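Yeah, one chain of the complex is gone here, protein chain that is, but the others are all in their spots.
And now, chain A:
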Amino acid sequence: MLSAQSLALIDREVAKYPADQKRSAVMGALRIALEERRSTGETPEARCLNQEVIEFVANYLEIPPVAAYEVATFYNMYDMKPVGKYKITVCTNLPCALRGGVNAAEYISHKLGIAIGETSSDGMYTLLEGECMGACGDAPVLLVNNHSMCSFMTSEAIDKKLAELK
């Protein structure tokens, strides 16, 4: 179900923990599984985690499926719902809001024609509001697909970024 490359990455995670504590690797393993689905999935449904993948990861780590499932649903960066090719998460928490975080989210919403929480009908973009990303000095801040942080996102910077995300 996952590529050899993903499994090798998961093995690297497993090696970080004591031999009898493979469960510790579940967070990394789910991230790696999600990354594979995001990069290979052709539709919003194919880009998120689902029960099958979670069970696969659980079996791979020899833990009960529910143990992996509860982790996937507890941490908010795991996509459990269909998601666009580009998931844009804008921080609107107080320190960011004081420097344009809310304006940035509204600007993107207007430009993409989707409300916060929605995915565009062509399946290209999902717009989310995020909580503190630990980069308040760089506000407005947004994340693209969980891992790429973009700092100082003025309207011009957003225009440029969206032009790249095609």
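Please note the rule applied: contacts are C-beta pairs under 8 Å (C-beta built on N, C-alpha and C of every residue); 3 or more make two chains touch, one makes a residue touch a chain; residues count from 1.
In this text, contacts and distances are computed from a predicted model.
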Considering only the chain that is not displayed, what protein name does its UniProt record carry among "Putative amino-acid transport system permease abc transporter protein", "NAD(P) transhydrogenase subunit beta", "NADH-quinone oxidoreductase subunit F" or "Heme exporter protein C"? "NADH-quinone oxidoreductase subunit F"
Per the touch definition above, residue among A:Ile54, A:Ala139 or A:Ile158 touching the missing chain: A:Ala139
Touch with the missing chain holds, among A:Ser6, A:Thr92 or A:Thr126, for A:Thr92
Tell me, which residues in chain A touch the chain that this view leaves out? 16-18, 21, 23-28, 30-31, 63, 67, 70-71, 74-78, 92-95, 97-103, 130-139, 143, 146-149
